[in-house]
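Removed: one protein chain of the complex. Kept in place: all other protein chains.
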Amino acid sequence: MIVSGSLESNDCLITLSPAETFGVRLESVVYAAYGKHIEQLITKECEKLKLTNIAVHCQDQGALDVTILARLKEACAKYREGHLHA
Amino acid sequence: MRSALFISANTPSMMLAAHAYETDAIFYDLEDSVALSDKRSARFLLEEHLKTHPLNVPSFVRINAVDHEAFEEDINALKRLNHVDILLPKASVKALQHCLDAYPKARIFALCETSEVFFELPLLAKHPSVVGLMLGGEDLALALDAPKPTHPEALLFARSQLLYAAKAYHKWALDTPYTHFQDDEGLIKDIERAKRLGFDGKAAIHPSQLPIIQSHFSPSQDALEEAQAIIDIHEQTNQVRFSYQGKMVDQPIITKAYRLLKKKDAKP
Partner (left out) sequence: MNVYYGYDAYFKAHPPQSNVTLSFHHHLRQGDQVLNDVMRYYQNERHLTLMPSALFPVHARALTPFIQEGRIDAIYTNYVSGPLGRVLRDYPLKNQLHLDTHGGRAGRLLSKKTPLDIAYIAVPAVDHEGNLSGLEGPNACGSLGYATADAKVAKTVILITDHYVPTLSGKTFRLPHIDAIIVVPSIGKQAGIESGTTKVRPQPLHDLIAQKTIDALIALEALPDRLSFQTGAGSISLRIAKRLKDHLKTQQKTARFASGGITAMHVEMLNEGLIDTLYDVQCFDLDAVRSLKTHPQHVAISADRYANKRQADRITNALDLVFLGAAQIDTAFNVNVTTEYDGTLMGGSGGHADTAEDAALTVVVSPLLKGRMPLILSNVTTITTPGHTVDMLVTEHGIAINPNRQDLWEKAKKAKLIIMTIETLKAKAEAFAGIPAPIPKPTPIGVSYDRLNEPLDTL
């Protein structure tokens, strides 16, 4: 399991774990206003990062898109490192 | 340049809030406020943020020092962003050269915080890629075994030296931040001392320090009005020696008046 980000205000905590198929689970303090948008953002970025067999869990505390992307990139980098070391 | 606010590049709420504060510059920090294990994370955040939400004031990125393992990646990130403004910690002539070799386009604010650099300050200040010098009081005090960096006598030589070097080469001179961010009285005393010496401004480690720093380093309304009046007389009469409100005015005072108006809220 790979973790990046935090649960501070305006941040989000991203957890990646291996899975059969790709999936996103979002908990967000702004779900009503931005939930769908954030789910799409994560899915698109994971496609770009070529993360496929992965479950993404995002606990969002009102992070901007740029923050979610940065946390996702860090999680992905960590994930790849883990694979390299394994 | 009256103030520059330090913002840790790994704190999203601060990165967002930075857009609201009234300051002449922002110093995004990848160095001391970011733990080693978070360096990459902070870089990603800074990169995404600067790409999409550029500030409307100049921002310098405090990268890690040239001998730090994160230095190279920091530089690479700034290159990708085409962001040239760097606050270089542990500045020295050698470090400057190292940094410019890695990123020739860089515009450097030199953070002077080692005892060694004070023997080569003129060379640093003279360099065309250097836009300003900032005193790093905490680290310097540590290097000097000076127990109280905020004491008026501590760092006296360094403060004066930095000021002479900066002014000799028309670069910005920025004073070290005042670390006790809830002590407004101490901050004001510290600012007044820096101002008396000739510093242009002071770095802030907490946004609550900004209004105080900005207002103390801004010329008063009276001073601005007087400067304008002197310039008006000078430009209308073409004289370089006249009396204004019972005071003799000559060339240095006219020059000072021009400089005051030009610098009142100039950004680096």
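First chain written, first letter: the chains are A and B, and each begins at residue 1.
Please note the rule applied: a residue touches a chain if its C-beta (ideal position, glycine included) is under 8 Å from a C-beta of that chain, and two chains touch if they have at least 3 such contacts.
Remember, it's a predicted structure, so these values are computed and weren't measured experimentally.
Annotation: of B:His19, B:Lys51 or B:Lys126, B:His19 touches the absent chain (contact as defined above). Residues of chain A that touch the chain left out of view are 9-10, 29-37, 61-65.
In the full complex, chain B touches the hidden chain at residues 16-17, 19-22, 53, 182, 206-208, 211.
The rule is simple: only the chains that are shown with their structure count from here on.
For the pair chain A and chain B, the distance between C-alpha centroids works out to 37 Å. By the touch rule above, chain B contacts chain A in their complex via residues 11-13, 15-16, 40-41, 44-45, 47-49, 51-53. For chain A in complex with chain B, the residues that touch the partner chain are 4-5, 8-11, 63-67, 69-71, 73-74, 77.
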